[in-house]
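A single structure is presented below for examination.
All protein chains but one are shown at their positions in the complex.
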Amino acid sequence: MTDAFADLRDLYQEVILDHGRHPRNFRRLGPPARHAKGDNPMCGDRVEVWVRLEEGERIAEAAFEGRGCAISIASASLMTETVRGKSAKQARALADAFRTLVRTGRCPMCGGVHAEDLERLRPLSGVAEYPSRVKCATLAWHALEAALAGEATATSA
Amino acid sequence: MTDAFADLRDLYQEVILDHGRHPRNFRRLGPPARHAKGDNPMCGDRVEVWVRLEEGERIAEAAFEGRGCAISIASASLMTETVRGKSAKQARALADAFRTLVRTGRCPMCGGVHAEDLERLRPLSGVAEYPSRVKCATLAWHALEAALAGEATATSA
Amino acid sequence: MSQAAIAMVHPGFDVFAIRREFPILAESVRGKPLIYLDSAASAQKPRAVIEAMVQAMEHQYANVHRGLHWMSERTTEAFETARDAVARFLNAPSREEIVFTKNATEAINLVAHAYGRGVMDPAKAVLISAMEHHANIIPWQMLRDERGIELRVCPITAEGELDWAGFERLLADGRVGLVAITHMSNVLGTVTPAERIARAAHDAGALVLFDGSQAAVHRRVDVQAIGADFYVFTGHKLYGPTGIGVLWARAELLERMPPFLGGGDMISSVSFEKAEWARIPHKFEAGTPPILEGIGLAAAIAWVERVGLEAIEEHERALTDFALARLSAIEGVRIFGRAQDRGGVVTFALDRAHAHDVATLLDRQGIAVRAGHHCAEPLMRVLGVDSTARASFAAYTTRAEIDALAEALERVRRFFA
Partner (left out) sequence: MSQAAIAMVHPGFDVFAIRREFPILAESVRGKPLIYLDSAASAQKPRAVIEAMVQAMEHQYANVHRGLHWMSERTTEAFETARDAVARFLNAPSREEIVFTKNATEAINLVAHAYGRGVMDPAKAVLISAMEHHANIIPWQMLRDERGIELRVCPITAEGELDWAGFERLLADGRVGLVAITHMSNVLGTVTPAERIARAAHDAGALVLFDGSQAAVHRRVDVQAIGADFYVFTGHKLYGPTGIGVLWARAELLERMPPFLGGGDMISSVSFEKAEWARIPHKFEAGTPPILEGIGLAAAIAWVERVGLEAIEEHERALTDFALARLSAIEGVRIFGRAQDRGGVVTFALDRAHAHDVATLLDRQGIAVRAGHHCAEPLMRVLGVDSTARASFAAYTTRAEIDALAEALERVRRFFA
């Protein structure tokens, strides 16, 4: 691809296209992994998220399956990568920071402890321009939080 | 009264004030007079009209009772005077001509057979400027037509 | 209080400056400058409202929600900002509690359906007052006739206040499920003691709905301070456009209520077998909402906030006192409603002249007042009249206009003498 797509790429950065096309950790995990569904009926996006926890509530592995737009698939895929190795608490903090990022386009916590992870997620910040697409980006994170909390379903806000 | 009321009097001509204050034929007629009620719930105007017919369906006498604004009382009062001696058919024609007069302010039939009667009613033509008051002027006429038709009630259009 | 005194209390309040914001006030009627004393029926619109609607239609408009394109995102933002504005205006705990309807009437019907038919125990009664607008009578009569609930009517005193002893008596058996009552009578001007009503209702196990169609225009409303469960008002009386009304209800109630109208935007998912409702407030907003009207209402609220509700209230109180004094001094004038706490409407009758004739003859002098039953026919029966005339005031009303009313009324009286 060339510069001809600069106007499109400022929102759909290469990493989004790549993760959208080739999602990482796109699979199910068997028990005892925790599991939750996320549903955005408005646009038909649907993800299922699995997390396997190990000692000290640390996330050993996260995976997902689902269908939806490039934003929601890329977001889920990037999520499964960034939360790996985090504690449940850290993952929730990251989820909060991520929601701020995609809702406002700003990243007040980018200088904090999760700086590196948030940098990886930052390409998704462009959706802040599209309030109705923010849900696509946050859907998997809601499902993750539901799974961590032991709930079965989450509906994207 | 003096000219000081010219702006008020162009609508409420002396004859209206007079009939409004001192309605003619303001009484009930006993059987076999026909009788109907007219009701304008929108403004609380209410009239009852009686007509006594004699040979050949001619109106020997018309009378009314009721309460309402000066326009509706004056209109009823003038009506009882003008329909006297008319046949039922003539009274209905007059009612039609009168409705045209008060709805449009114009009197296409003023040159016709009822010219004289319509001239007497003409002071009411000013209500055409007030579409919502037209009902006040036509209420008694509706009741009259109902009475002639042998119906018990009329609701002003 | 004189205009100067008001200016001292609210230094920013200048009725003449305000009037210049209302283009229509420069109109003439029958060759005379318009004197518009019918604001309780519908208020005129300041330029800010007109411009907000024009701005939307000329520069930024599309359907809202679910549109992924720029125009739709921006219009959604503008429309949803109106919800924030209303929430702030009523001091609602949350924006999700603001439901847009087409007018106050629909808002009350919504409660009668979704709460009255959907949630309320049919063995319970609804308690209204003798001074309700038809909008707060008929929906409950329809509920009564359909579901057999009892409808109770609280009497009013000779001054036109809520008969408090009667009110307590009607609550006493604990069978009232909902008190639905005006926060300000559109005929008598009476402002009801909302907090006290809410407390008494709650103590008796009832919820309380306030019809704020008039009150919200004339004074600051705080649904939390009142302790209300439902509160409704209507856009066009608040200097906003027609076509929009507001229902505020506590989230917990909205959550429990089934939807009222079905259609787009109020569901989260649908198959032919089954629909799942959207979250509040959307569950209650079926179809394309009043988008332009929401934008207009937000501008109206901003305008009212800029002028200051307290300043408006004080201005209107001074006008009302003045009007009561001026009109009472006219021979044969009878005034309805002498409540202690009252808003800017003055309803009156003239001996020997029917209210309709009075209104028409005032109109010929360029003065717009309302005459009739003011959509409160049962109250007219209580007052023992068929029809009355009503002058009502707004932020743009002047003392001079009330003087003109009094003088014109004096002429009418002499004309009919």
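Per-chain residue numbering starts at 1, and chain names A, B and C are given in the order in which the chains are listed.
Here, contacts are C-beta pairs under 8 Å (C-beta built on N, C-alpha and C of every residue); 3 or more make two chains touch, one makes a residue touch a chain.
What you see is a predicted model; the values in this text were computed from it and never measured.
One chain is not displayed; in the complete assembly it touches the shown chains A, B, C. Residue in contact with the omitted chain (choice from C:I24, C:A165 or C:A325): C:I24. Check C:I137, C:L319 or C:A406 against the missing chain and you find that the one touching it is C:I137. When the full complex is taken into account, the listed residue touching the unshown chain is C:P378, out of C:G166, C:G227 or C:P378. Residue A:Y130 is the one among A:W50, A:F64, A:F98 or A:Y130 that touches the chain missing from this view. Even with one chain removed from view, chain B keeps its contact list with that chain: residues 39, 41-43, 129-133, 155. Considering the complete assembly, chain C touches the hidden chain via residues 23-24, 27, 29-30, 34, 36, 38, 41-42, 44-45, 49-50, 53-54, 57-63, 66-72, 101-106, 108-109, 112, 130, 133-135, 137-139, 141-142, 151, 153, 234, 236, 241-245, 259, 261-267, 269-272, 274-275, 286-293, 356, 359-360, 362-363, 367-372, 375, 377-378, 381.
One chain is missing from the display, and on chain A it is touched by residues 1, 4-5, 7-12, 17, 20, 41-45, 67-71, 130, 133, 136.
As a working rule, only the chains that are shown with their structure count from here on.
Inter-chain centre distance (chain A to chain C, centres taken as mean C-alpha positions): 47 Å.
Chain A and chain B have Cα centroids separated by 79 Å.
Taken residue by residue, chain B touches two or more other chains at no position, since every residue touches fewer.
The multi-chain contact residues of chain C, meaning those touching 2 or more other chains, do not exist; every residue touches at most one other chain.
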